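Structure first, then comments.
Taken from a larger complex, these chains appear in their original positions, while the remainder are omitted.
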Amino acid sequence: MARNRKTRTADGAQTTGEARRFRRQTHPGDAPGILVPPPDSPKPELTVFAYSADQLVEKKLAGVDELAPLRQRFPVVWLNVDGFGDTAVLQRIADLFGLHPLAMEDVVHVDQRAKVDDYDGTLFTVVRMVSFPGDELETEQLSLFLGKDFVITFQERPGGDSLSPVRERLRRSSGKIRRAGPDYLLYALVDAVIDGYFPVVERFGDKLDDLDSAVDDPKNRRTMTAIHAVRSGLLQLRRAAWPHREALQNLQRDTHALISDDTRVYLRDCYDHVIQIMDVLETYREMGSDMRDLYLTAVGNRTNEIMRVLTIMSTIFIPLSFIASVYGMNFNTERSRFNMPELNWIYGYPFALTVMAATALGLVGYFLRKGWLR
Amino acid sequence: MARNRKTRTADGAQTTGEARRFRRQTHPGDAPGILVPPPDSPKPELTVFAYSADQLVEKKLAGVDELAPLRQRFPVVWLNVDGFGDTAVLQRIADLFGLHPLAMEDVVHVDQRAKVDDYDGTLFTVVRMVSFPGDELETEQLSLFLGKDFVITFQERPGGDSLSPVRERLRRSSGKIRRAGPDYLLYALVDAVIDGYFPVVERFGDKLDDLDSAVDDPKNRRTMTAIHAVRSGLLQLRRAAWPHREALQNLQRDTHALISDDTRVYLRDCYDHVIQIMDVLETYREMGSDMRDLYLTAVGNRTNEIMRVLTIMSTIFIPLSFIASVYGMNFNTERSRFNMPELNWIYGYPFALTVMAATALGLVGYFLRKGWLR
Amino acid sequence: MARNRKTRTADGAQTTGEARRFRRQTHPGDAPGILVPPPDSPKPELTVFAYSADQLVEKKLAGVDELAPLRQRFPVVWLNVDGFGDTAVLQRIADLFGLHPLAMEDVVHVDQRAKVDDYDGTLFTVVRMVSFPGDELETEQLSLFLGKDFVITFQERPGGDSLSPVRERLRRSSGKIRRAGPDYLLYALVDAVIDGYFPVVERFGDKLDDLDSAVDDPKNRRTMTAIHAVRSGLLQLRRAAWPHREALQNLQRDTHALISDDTRVYLRDCYDHVIQIMDVLETYREMGSDMRDLYLTAVGNRTNEIMRVLTIMSTIFIPLSFIASVYGMNFNTERSRFNMPELNWIYGYPFALTVMAATALGLVGYFLRKGWLR
Amino acid sequence: MARNRKTRTADGAQTTGEARRFRRQTHPGDAPGILVPPPDSPKPELTVFAYSADQLVEKKLAGVDELAPLRQRFPVVWLNVDGFGDTAVLQRIADLFGLHPLAMEDVVHVDQRAKVDDYDGTLFTVVRMVSFPGDELETEQLSLFLGKDFVITFQERPGGDSLSPVRERLRRSSGKIRRAGPDYLLYALVDAVIDGYFPVVERFGDKLDDLDSAVDDPKNRRTMTAIHAVRSGLLQLRRAAWPHREALQNLQRDTHALISDDTRVYLRDCYDHVIQIMDVLETYREMGSDMRDLYLTAVGNRTNEIMRVLTIMSTIFIPLSFIASVYGMNFNTERSRFNMPELNWIYGYPFALTVMAATALGLVGYFLRKGWLR
């Protein structure tokens, strides 16, 4: 259900899940800092990467106690925790690394917007990972703590994160990642999360391309719903991405003692990527609006077209029917020569037909001249 | 009536109460600082929580005089006042604690927006509690004074506040609340008020979910009113919540001597909650707008659909009727062989019926090819 | 006509007067600072309140010369001038108190927005009084000069100002007004002007309440005009009120030597009132927009409703008429047994009627099933 | 053509000229600072006002050389140049007074927005004059250079500027203009330009007043175009006026050595005028939008009205015609007593007419009760 809470389809029923998205688990009366994880959160899985320039230990931990020797041996330790199902474990990690209770509360309340909070001795960062498995946009909160010799990351559930490229680079010791400190690791993780937005954005671009060809066909009833779904999805994506802007500006500019000047340059680059994503999302939204307008115009034109053609057709027949009705009247022609003498006229019928034809042609001509028949 | 003044339904007649909401009770000629409470405000009820880390006295006060000994005995005294019906009592409290006349005026004029004012020696904070009893959104002003050794809170009426969690924590001495100073109590109270927004916001989320399924059914006439009501309610909620942003930023950032650095960290967390609420309200409003658009599109489509089908039906019959009218004309067939010879033709009637059928089929075919029948 | 220039109805013809509102009286070639009052401005009436904590002199002045002895006797002198019809008098006052020519120019050009200008030795403030006599919103410019021992106020015309509460408090020596300096008097006057907005805002609230019940009735043609009038009035009010925000912020924050710290606290309170007014006006405007939307939706729905019902009715009769027309054809039944044998059939007429009834019922059933009859 | 480039009608064809307005004359490969005036710019006309408190020389110059003796004799020299047809003359003026090449480039590229640029030793200001000769809004760029002892103004063409009041005041030595320095002259010139906006704004006010009475008449087809034209004109005016705000703020606030504190007070006044103009333009634009909405509503109402009345009329006749058609059927009454016995009934015809009348009355009654006939 934790999963359900953040899952919503991007293709129609989006609004339902969205509205229900927002839940706070604080029990009335709890003091702040008491950890209340989502009810069905999986048991925490602990994975550690401890490394120096020339050595790397990667392993799953059975317990928190295994961390202490690694911290002594290596200059940088990255502990990743998947799932919050055991509060005691979380609490012990918090105690061991000196993580602030309020930050821990934010870790388990997985509705946080991206942000950076400076606590004494640790820097707490929240970012939001996005993915697009199947037909649904999913977001997952990634909470990062940066300390002098460690980075700790918390994820809502195992699997499906955007951090594999970083793990791979650590293993292959590619670039400067193993030679740099934990601040560079923080950058690499945040950058990987931001890079994870690009394929998702691209998915929306593809959807827009598909819609673009459908937008001229007013008969397709699903176009409106599809446009609406894309717009909703873009809105969601925008809401997830937007706060990263401020968070990264904060990371890059402010004088956090834990972040070196060299890493700041990299964070500025990451910030530029966020700006780029926002820029594309903005453009996509405007394209979505334009498509909706074009589609509605096409629908409106079609209705007008139909009504116009049909009304013109009716209008032509109405006087003809009237003429026919006149000669259907039963006035007694024998009583007086004024009473419908046409009926007894030799050319009465041809004359009547001619008048009708002339009327019809006259009207068609008038409409043509007015430009009403296209 | 004080209650009525702030009560308005969220489900339709909202606008009525809302427009009348705004009243100022200043009598012309009164100097500022003269207390003029709402006319039917209940008599003030005084409740006090006086505590230290290991002791707690909680009692209802019969008079203001009982406060002095408590203040001497305990490092923190929280006086809560419900109702403003007796100006003399209010004035004595103000004198006793040195509360500024302008602040007291704001206390009884219960239309204040959330704000923080620094008076010499006391910090005056206004926040707005929301609740959703029955089908109506209610807001109530909570005024807080923070002094060196006290917090005083004023509420418009007894009962129905959002502060029970704080009382409970004081009683159970849960967390650090009893060990911390009055600034932490101020934080705890404000935080409880902000937390009170979450269930109300959730209520609106549920309403939106309900509407979401109704939005595709253009026959439901109440949908429009319901959407409108939700949008109005969200607007109200947003107006109540919005100024807390600035107030909390003020509390957290500015250098108020009465607030310790440690409490500031907690206030920052509270500020984040306000941001989160604003974020969700914003999303809900956009969802509301989208629903309105979808509903109006659905209604428009239905009307177009009906008109189109009916017009097509008429258009098919109009030429047929014309043909029938023609053969209803009374031209004298005996007078001339030009006059409606079809009438005397052996296959005249079948021929006429065939022409009609052919015309109808031709038109239907044309409309089908044009794609006008769906 | 000066009166006409600022008078405009809030109930319909508002736009006319509004557009013509804007006039500058500068004659080409005049140097700045030359006083050119509105052409039909009344003769100035001078009233003075000179007071100390225990004495008060209130009188109408015959000439400017009577001021000098009062200034010597009293710590605070408040001179109020109504009307600008005699430039010489204005000029003598300006010379006597050292008022800057540009400020005096602003005094007589009564289209100023609210503002605060610091001239050497005097503080020049413009605020805008509003009133709602009859059915028309009126605004009047109040210009205030604050000096070390005086306040001078200029009004466009005698009577109808918002300052009576201040006069009353001076006479009754209510509150601290007589004990405080001229800066507190400035505050009291500005506060009285701002307080004068509240009843006017309330009037609009009442109008909105009245409209709220009319908005569901699409037959009422005047609703649209009335909504439009309220919206225009609110726009005007907003334009008058808005600049006070900046002016009061300026008064309260900036370091004007003439304003004491104590008075600054009061001005902050006054600033809060302006914010409150803006907030309510904003809400009213949104309510006005919502009402317009609701009314237009109601009107649209009614039109759709009518058209739908009528079209359905026509559509049911069209096939019936066609059947009747068919049996009105004159094919000669004697010539052949193919020619309308129904006419000679014993049950021909009942059969035809049955077919018609069946057709009608079939169509009604179809429409019912489609949900087109409500 | 230079004239054409900036001329556009405010009454309909505005968009055409507007779109073509934007031209840059830089020839590829030219270095910045090379003067390329508009192709058909008139020959420069040089006029000089050289003055001190008690002397004034005003004359047209034959050549640039006549300036040197005037600069020596008088503390302030104002050189006005109309037309850029001779680059050599412009270049010599630039050399003589030390005007920066980039500023000179801006002088001849007459599409500049209002701005203030500080070059070493001279202050370069651009403002935009507006006028409304005939039915067209015209704008003309006025470039001003302020030096220690001179003001130089450049205009695109002779005649039609807003500066006559300043010339007149110089001649009459009215106010302090002759006693003050060149910075006050700069102020006086800019103020005259700003004052020139007032009558133009008033023109638009008059147009809006005229439209206001036309807006209720949906039959007037030209109203829409006229509203559109006024809105376009206001947009243009707003674009011309808007940048003056920043320019004047710059002049008034920044510490330009060439501007004295005393003149700064006057510039603040001028800045207030710009704010006032923007304020009125904003109001006019909202009025224009409101008018458009009202007009479109009126047009829509009229169409609805017509359609409704006509549809009701048709709907009443359709059942009547059906009844008549029924009794026009030719079933053989002789064959059977079931076949249309009404035809042979004595009161058949009166009965049929009665049924028709009853049907008609019934429908009218129904429509009346439904409130569909108004």
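First chain written, first letter: the chains are A, B, C and D, and each begins at residue 1.
As a working rule, contacts are C-beta pairs under 8 Å (C-beta built on N, C-alpha and C of every residue); 3 or more make two chains touch, one makes a residue touch a chain.
Just so we're clear, the structure is a prediction, and the values are computed from it rather than from any experiment.
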| item | value |
| --- | --- |
| Overall number of sequence copies in the complex as this file defines it, 4 displayed | 5 |
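Keep this in mind: only the chains that are shown with their structure count from here on.
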Touching groups left behind when subunit C is ignored (all other chains fixed): A, B | D
| item | value |
| --- | --- |
| Equivalent interface positions on subunit B and subunit C, same or different at half | different |
| Angle of rotation relating subunit A to subunit D [CA atoms, steps of 5 degrees] | 145 |
| Length of the line joining the C-alpha centres of subunit A and subunit B, rounded to whole Å | 26 |
| Interchain centroid distance [CA atoms averaged], subunit A/subunit C, Å | 42 |
| Set of subunit C residues in contact with two or more other chains | 307, 311, 314, 318, 321, 325, 328-330, 340 |
| Touch-based graph of the chains, sorted into line, ring, star, complete or other | line |
| Inter-chain touch pairs (all) | A-B, B-C, C-D |
| Subunit D-facing residues of subunit C, complex | 13, 15-16, 18-24, 26, 28-34, 100, 102, 105-106, 111-113, 115, 117, 119, 219, 224, 228, 231-232, 235, 239, 296, 299, 303, 306-307, 310-311, 313-314, 317-318, 320-321, 324-325, 327-330, 333, 340, 342-350, 352-353 |
| Subunit B residues within the subunit A interface of the complex | 164-165, 168-169, 172, 174-177, 188, 191, 195, 198, 201-202, 205-206, 208-209, 212-213, 265-266, 268-269, 272, 275-276, 279-280, 283-284, 286-287, 290-291, 294, 297, 301, 304, 307-308, 311-312, 314-315, 318-319, 321-322, 325-326, 328-332, 335-336, 338-340, 371-372, 374 |
